[in-house]
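Excluded from the complex is one protein chain; the other protein chains are retained at their positions.
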Amino acid sequence: MNRSSLALLAAALLIAGLAPLAFPFLQFVLTIALAKGFAALGVALLLRAGLISLGHAMFYAVGAYAAAFLAKSLGFTDMMGLIVAATIVSGLCGLLVGLFLVRYRAIFFAMLNLAVSMVVFALLSKLYGLTGGTDGMAVAVPTLFGLTLTKEGSDTVLFYLALVLAAGLGLVVHRYLKSPLGHALSAVHSNEVRLEYLGVSAASTLLTAYTISATLAGLGGAIAALSIGHVLPEFAFWTQSGQLVLTAVLGGISGIAGPFLGAAFLEGVHTLAVGTVADAWNLIVGAVLLVVIFFLPRGLFGLIEKIAGRKTQAGETEL
Amino acid sequence: MLQTLIPLFVDALASAALIFFVAVGLTLVFSVLRVLNVAHGSFYSIGAYAAASLGLWIVSAGLPDWLTFPALVLSAAFVALLFGPLVENTLVRWTYGKSDAVQVLVTFGLFLILEDLQKMVFGVQSLYQDTPMSMLGITELGGIVYLNYQLLLIVLAGVVLVALRLFIGHSRTGRLIAAVVADREVSQALGIDTNRMYTIAFTLGVFLAALGGAMATPTSGVSPGLGADTMVLAFAVAAIGGLGQVEGAAIASLIVAVAKVLAIYFAPEFDAVAPYVVMLAVLLVKPYGLFGSPTTRRI
Partner (left out) sequence: MRLTSITGTALAAAMVLSTTLSGTSLASAEEKPESLNVGVFTFMSGPAAAYGMPGRQGAEIMIEQINAAGGIGGVPIKASFVDEAQGAQGVISEYRRLAEAPDTDFMIAALSSGNCLALAPIADQMKMPTVGWNCDTHQLFKDGAHPYFFRPNGNTVAEFMSYVLYFLDKNPNVRRVAIINPDYSFGHDAAEIVKATLAALNPGVKVVAELYPKLGASSYQTEISRLSAARPDVIFSNLWGGDLENFVRQANPRGLFRQSQAVFALGESSMQNVEMPQGAIVGVLGDGWWRSPDAAKRGAPAFGAAYKAKFGQDPVFPAMKMANSFVVMKAAYEKAIAKNGGEWPSKDQVRDALEGLSIDTLTGHVTIRPDHDGIVDQIVGTVTKVDGIDAPVLGSMVRYSGDKVLPPAGDDPVAWISSLTPYFPKDMPKPGSYR
């Protein structure tokens, strides 16, 4: 990571961090954008390996429901603890599901993810006594290290926490991608057979990536649950998974910032669209998606870099 | 025992018939074009809207009621001819040879666009058009009243299955398509217009989806959101049968329908889960579906 990228990152963080001070209602929008950004980053990792998951919203939902369950059933309400626990739970689920799914490639991988996520979705919506069915579950305002928070206080802490996590985990994921394990991930896409001949197991490479991606999605789900204050089965619905893939591709999968940028862009457009052209929201998103795929294969992040005059596309991961 | 078994069996066949139309279209398109069309469910709901609108117009214009029967098939054909060549020639053709991710995303984008276009064109209120159902009357089986229309659907699904098999195996176009499926490059070298085959196969797929939607209208309401629900169900059925397998889709439709009906009869809380549990169970044992294999290239 060179100096200018760092400057760009710092500037973006600063702007995002300051925006709610000027416009308080942005805080909620940006918190959700960060939450979805984590999940989209997880999806982007798999896309680098050429694998498209049409079911990743299930881990987002697992993270969200884990936070809701811990708070409701165990009376465990610490914000940090909830986020960490929910993230671990979804990571474990990712490991478990990944054990079965990393054997598959291409459309079969996509469909199996879809199938698992639909089972999760259907169970969440049907086990009324346990999950609240289609009503979902309310999530109480969390505490922080034993302190009772107001909703405003909790939202502010959550937002800056999410921002710090995005920067911190972003760097960790960046390191991971630059490590041999990360390079092996792209190699699964470009030439899996050669990778195996080199003595690297594609299955364990993918399992690592799958677990990391589920962990990130679960973290996003936990943040969303605490921010929205309610969890719902539709978090796991397949169109939500599709939206995550879309977010990743829209932002650009080659860098860490792409998925977050994509999420901020989509949430922002959504906020504007709801008041004006609510009926055409899907249409707008669909059209934007097609335009990006046809004309901007490197996503919004690629566009920014191009305008900024930095062109380092050689050897980069593409769809 | 018979009291329960007969309705169970009839219900399963009737819902299998409707699922079959959509799933077989999806699987057919995949076998020829190697593209999993995420927007396939939208053609189901557009077919339903078209059929309901045309039927309502026929009734309100005072035309004879029996015209609502051909209207079902005509509206499906209209939807197929309108969307099939257009979508295949523009969006889908662009994705040939591209990665699965791109193919899925392009058709997902199309799905999102079509969802909102339907709301704009047909509004958001439910449409009902049940003239064909009420014209056909009822039959009592095992002490339960069934609609003759439901029984007609079962027959029709069988007819479509046989017709498809005959078309692929015995018609000139069908055999050309089969050749393209078997080997694209050689077919092209032999002078087969592969692009035309793709257009025909895709349009046929759209027709089958639209036909499913149209056929469903006399016994169910048409409202937004139908496409998304149908899509995943069609996915599940196509995957269980093996992507690209026509008979597989038929058998898988039946399995899924039986699972759903059993759930409604004995464990109503699991009716929505049933198709996906079956799908998972099958795919974990046979990853490429009951009748598929990673290398098969037959339809």
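Going in written order, the chains are labelled A and B, and every chain counts its residues from 1.
FYI, a contact is a pair of C-beta atoms (placed from the backbone, for glycine too) under 8 Å apart; a residue touches a chain by one contact, two chains touch by 3 or more.
As the structure is a prediction and not an experimental result, all values here were calculated from the model.
Interface note for the absent chain: among A:R48, A:K126 or A:H189, the touching residue is A:K126.
The hidden chain makes contact, of the residues B:S99, B:T173 or B:S223, with B:S223.
Here one chain is not drawn; of A:A12, A:L144 or A:L171, the residue touching it is A:A12. The missing chain lies against subunit A, touching residues 3-4, 7-8, 11-12, 15-16, 19, 23-26, 28-30, 32, 125-126, 128, 132-136, 138, 140-141, 150-151, 228-230, 232, 234-235, 261, 264-265, 267-269, 271-272, 274-275, 278, 300, 304-305, 307-310. Residue positions on subunit B in contact with the hidden chain: 3-4, 7, 10-11, 14-15, 119, 124-126, 128, 130, 133-134, 138, 143-147, 150, 216, 219-226, 260-261, 264-265, 268-269, 272, in rising order.
Quick note on the criterion: only the chains that are shown with their structure count from here on.
Rounded to a whole number, the gap between the C-alpha centres of subunit A and subunit B is 33 angstrom. Residue ranges of subunit A in contact with subunit B, taken from their complex: 47, 50-52, 54, 100, 103-104, 106-108, 110-112, 114-116, 118-119, 122-123, 125-128, 238-239, 242, 245-246, 249, 279-283, 285-287, 289-290, 293-294, 319.
Remark: subunit B residues 36, 38, 91, 94, 98-102, 104-106, 108-113, 115-117, 119-120, 228, 231-232, 235-236, 239, 243, 269-270, 272-273, 276-277, 279-280, 283-284, 287-288 touch subunit A in the complex.
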